[in-house]
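Every protein chain but one is kept in place in this view of the complex.
And then chain A:
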């Protein structure tokens, strides 16, 4: 096909609609929009209902669960704030996530880089050893992990929990780094070595900055995973002082036979808030990171 024909095609897309007149494709487009709007309403419905009722008193909620609150009151929020010890739980969650993230990124980038650069059987074996774990479900590990955590007395502390996340997270990160390093020219390593750079300094000053795109992907995926993980903290954290946001909220639930929904809903909204705000701010990066992680992983 000549370039002219190509250009003509691009300028005037030939669709069914064009040939049959606008009227025939418009209903389809409207239907699609309606479908998407309904699906969006469905997606937001539970969050919206939670938000709406978190501002009501128990009586107001019983009276009409769908109505807007007669006046905005934050009593439920101050109640929930105390009950889930919000600031401490938030701090614990941040601490676990940050420790896990830093460990995963620093250790995996080093390992992924060297494994990718070194040919030979040993390197291949080590890489296979790491990648292997991606097939093993967490549930096959958790029982013995629990025992080992007790033995090493990392059980019961947020720092210990962060360290465990490093162990569980490195394989996927190494896999992603390993693939990405191939796109960085080897000449860079050699030039730096001739300049008399030590290997480790070479890596952190020259190579690591070049890994930024994949580092961002890994940071996003692992932050999401660690922040939202429930089962591992449930097994590892025994003292309510060390609870993460999810554990505190979960405890709030068990506490009441007949659930005190106004306080619970406020707690759920409080727990969601940090993530939703970050999501709306960093949406583009998060979505790109998720796609990259899924496609390459």
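The rule we apply is simple: a contact is a pair of C-beta atoms (placed from the backbone, for glycine too) under 8 Å apart; a residue touches a chain by one contact, two chains touch by 3 or more; residues count from 1.
One rule holds in what follows: contacts and distances are computed from a predicted model.
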From the options "N-methylglutamate synthase subunit A", "Sugar ABC transporter permease", "Cytochrome c biogenesis protein CcsA" or "HAD family hydrolase", the chain left out of the display has the UniProt protein name "Sugar ABC transporter permease"
Given the contact definition stated above, which residue among A:55, A:86, A:113 or A:243 touches the chain not shown here? A:113
Among A:65, A:98, A:159 or A:188, single out the residue that touches the unshown chain. A:65
Chain A residues touching the omitted chain (full complex): 6, 9-10, 13-16, 28-29, 32-33, 35-36, 39-40, 42-47, 49-50, 53, 61, 64-66, 103, 106-108, 110-111, 113-115, 118, 120, 122-123, 126, 129-130, 133, 135-148, 152, 163-164, 166-168, 170-171, 174, 199-200, 203, 224, 227-231, 235, 246, 249-250, 253, 261, 264-265, 268, 271-272, 275-276, 278-280, 283, 286-287, 290-291, 294-295
